[in-house]
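Part of the complex only, each chain left as placed.
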Amino acid sequence: MKAWVWALLVILSGGGSLISGSDGTASPRPSEATEACLMCHASATPGIVADWERSAHAMITPEEAVKKDPRSLKESATKIPEDLSKSTIGCAECHTLLSEKHKDTFEHNGFTVHVVVTPEDCAACHPVEVKQYAKNLMSYAHGNLTKNPVYRNLADSANGVQTLDNGKLSVRPPDEGTNADSCLYCHGTEVKVRGLKTKETAMGKMEFPVLDGWPNQGVGRINPDGSQGSCTACHTRHQFAIEMARKPQTCSECHKGPDVPGYGVYEVSKHGNIYSSLGKEWNFKEVPWRIGRDFTAPTCAVCHVSLTVNDADEVIAERTHQMNDRLAWRIMGLIYAHAHPKSPDTSIIKNRAGLPLPTELTGEPASQFLIDPKEQGARIAAMQNICLSCHSEGWVRGQFSRFENTINTTNEMTLTATKILLEAWNKGVAKGVAQNDSIFNEAIEKKWVEQWLFYANSTRFASAMAGADYGVFANGRWYLSKNLQEMMDWLEFKLQTLKLQELQTTMEKPKTSGTKGTGKASVPKEKPKATTP
Amino acid sequence: MKAWVWALLVILSGGGSLISGSDGTASPRPSEATEACLMCHASATPGIVADWERSAHAMITPEEAVKKDPRSLKESATKIPEDLSKSTIGCAECHTLLSEKHKDTFEHNGFTVHVVVTPEDCAACHPVEVKQYAKNLMSYAHGNLTKNPVYRNLADSANGVQTLDNGKLSVRPPDEGTNADSCLYCHGTEVKVRGLKTKETAMGKMEFPVLDGWPNQGVGRINPDGSQGSCTACHTRHQFAIEMARKPQTCSECHKGPDVPGYGVYEVSKHGNIYSSLGKEWNFKEVPWRIGRDFTAPTCAVCHVSLTVNDADEVIAERTHQMNDRLAWRIMGLIYAHAHPKSPDTSIIKNRAGLPLPTELTGEPASQFLIDPKEQGARIAAMQNICLSCHSEGWVRGQFSRFENTINTTNEMTLTATKILLEAWNKGVAKGVAQNDSIFNEAIEKKWVEQWLFYANSTRFASAMAGADYGVFANGRWYLSKNLQEMMDWLEFKLQTLKLQELQTTMEKPKTSGTKGTGKASVPKEKPKATTP
């Protein structure tokens, strides 16, 4: 039924309940509050209303939903608040919940409404998922970037506006809009209420909150109620289709770039190939999700999130929104791949050198912040249990052995790049940690970043998920190798600049003193720039 | 019904009309001329005949079609020519229309047939669309490239064959085949009739025209009837399915590369993610296209082309084949992003410096050729009206504010690159405008091109359509930043070459004269090449 018909019926009936099923029993219907919302929003924002009408939220009341087989439940609350349980979950249920906690709450046609629905709101019916998600690195993605001075400097060095003044490049830090448009799109912005603004609408003048950092659906968004995360990053509004969360394209929104090429790798893997070719006939809605019946190859969700069972209804993997409880390694090297962090808040990590990194610059792990081999073993076993639903133990052992080998060899290639960079710093042709300069702003430093962030990561993702070319020519080992040669050439080139300056110095003062001609004294303290004579 | 059965029936019945619907009324059927075509072509080119049989063209006569609800019409002619209206639209209707205007018309089994069906032909039934399309930059895409000496030089410098002679690279301009195979594939070739050629066929010897610039379906193709454009660029022959034109893959044919990464960005955007995950259940055929009912997230066509309505049948956006009437900015920077050109014929543009560019080399707009802020405002409002079908005003305002911020910051990053290039020209280490040399042939110039054509464009598309990674690591800001550092290094490297030459000169003539040793005189007028001693 179209939403505006709803609205019309509500008007005609004075808001009473006149909709019945064909058997005389009442169909599930929205609350009166939601019906009031729909009266305007069916025409004001028809897209999201129609989208919501397709959702499970619009089709069943929590009261009915909890009567289902417990295993098939998508809501995890053992007890749904009374006032939410008897009508379907509509606009008002989410946007007026806990309104006192939301700084973006405003008065709207007699309701106290907030704009940004947060995990704390979703927890009313989905508390287990929200609790799990709080242990997910993603929920800390905002702070893990902005509160880590090294990572923030990497972001600033990439996103800042550079200008050329007197032959020298200087960097202006990125503005808030740029940050929201780049890193924080996925990591999450901080959404803050700036004030209220009056706006002319079809209903006359109305006041709405003005938000900074909005729009945003990043996984670690800082919300106006103080919570962090955004369920809609994966459970897209307002259909919240489990089908969508289970499909790999959802993950591609943040996991396709050269830094975390998971989706690209999946696409060309055998698993991705099966999904693309045959997935149209799979059942993406069934809960629990039955291996072999509902699908014949994993999507991202199968290995990392979903509750899966076999034909005998035995659980193969429990549903998790922590997502790292089957991940022994963090293969997104920052700077090296390493055992997974213990806490999802990685801003607390400090290595021995005092840098906020999970390893030393030379690769040794900051072990006290990382899970130990026993925990790694448990996570590997949990992951392998999924693999074993289709593959033999020998197959799986071979796959994981190659993967761990790849972690080692890519870390070695990162170490070599780091050593070249250290040499550049030591020889004074680039400025780094010791010179208290950004370690991300010079050309050789950017090459060094690409070594681990693009090429080592790509190679590891390819190994983990069998997307071969990403381990070779598509940002893989080919580039790991080539990049080292080019870093060496850069070093040679900059040393030439020094030599040339020495020679010039020697020649310009040839007769004054024999000792001055050695050139040593002329090594500049300042990094030489092309345009500084 | 299979085409060859048609052909057989036509033969058996002497061409008369023997096909009736089950209710005794005549089913729509092809003209006799088309039936004659089908007699051979059903077996000669079975693929396109079967494809056409799936088309709306093959299923309804214009006479019947115009009786439909006007809003749902796909043909825009108020009066269809009599001889076209009573049979379905088949081979003969399009390929024999206005044959006297077509230089590729030839005698073919008693018919005067032309090979290349053009917008002028389509205008018989779709005049409004053809008229709109004539205001689309795309329809001028051939001339906008080939008649602009700067852009043509860019193309030639990319596509020409370089050879190494005596240690120097020289460029041979690209041949016609190469141009047709690269830039003009999308921009459109000029299709010219070279002559007729006799060919042995299953029907005996027959003559066919030989065409230069063929095949081609580029958006700005110059046709043998003098018209420009190719409707089949998007409305793929011979099914001409509206479903296909509305799907984003159609646009990807020309809009995926690093220069205009629209499709790639869309793919990883939330909108693209919804389309990929749930689009299989959408209705891609309905006209007008109903927001929320027929689809729940925009494809390219929704925002840029299609007639869309809400549940109350109110028009959200009018159908347009001009496509830029909701585009305030041209974000494909040539060289900078700028207000949209007034005329689709951009070859008429000249900046103050006399270059055929919509901005100065330093970014200031050539305002007299560009739409003014008022027109920009109207276009932004028209576009936002679509957004507002699903998003609140605050959401939309935030999105557009970031987008315009990105236009500014990317233009700044392009300006910085331009300043480095100007320094290279001024210091004599590269040759540019003043030296009357190509501004696209040297390594630093190619890096400069990538700054705006790849990285700034990618960043802007990412911002416009929320495909985050394209604004960061996937050809985005990361590369904008890195590229500047590398341009500076290139400059330093080339200045070294000069210095080294000075030093050598100084050393080789050390005793002759004190004044000659300053080196100034030895700055070469010719750009130094690696192989010129």
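Lettered A and B in written order, each chain numbered from 1.
FYI, contacts are C-beta pairs under 8 Å (C-beta built on N, C-alpha and C of every residue); 3 or more make two chains touch, one makes a residue touch a chain.
In this text, all values refer to a predicted model and were calculated from it rather than measured experimentally.
Of the identical chains making up the complex in this file, 2 are positioned in the shown model, whereas the full set numbers 3.
Throughout what follows, only the chains that are shown with their structure count from here on.
Centre to centre, using the average C-alpha position, chain A and chain B are separated by 33 Å. Residues of chain A touching chain B in their complex: 2-4, 42-43, 45-51, 54, 115, 157-164, 167, 169, 174-175, 177-178, 180-183, 185-186, 199, 208-211, 214-215, 217, 236, 239, 241, 243-244, 247, 249-250, 252-254, 256-259, 263, 280, 441-443, 446, 453-454, 490, 493, 496-497, 500, 503-504, 507, 528-531. Those residues of chain B that touch chain A in the shared complex are 267-270, 272-274, 276-278, 280, 291-293, 296, 310-312, 314, 388-395, 398-399, 401-402, 405-406, 409, 412-413, 416, 419-420, 423, 462-463, 466, 468-474, 476-478, 481-482, 484-486, 488-489, 491-493, 495-496, 499-500, 503, 506-507.
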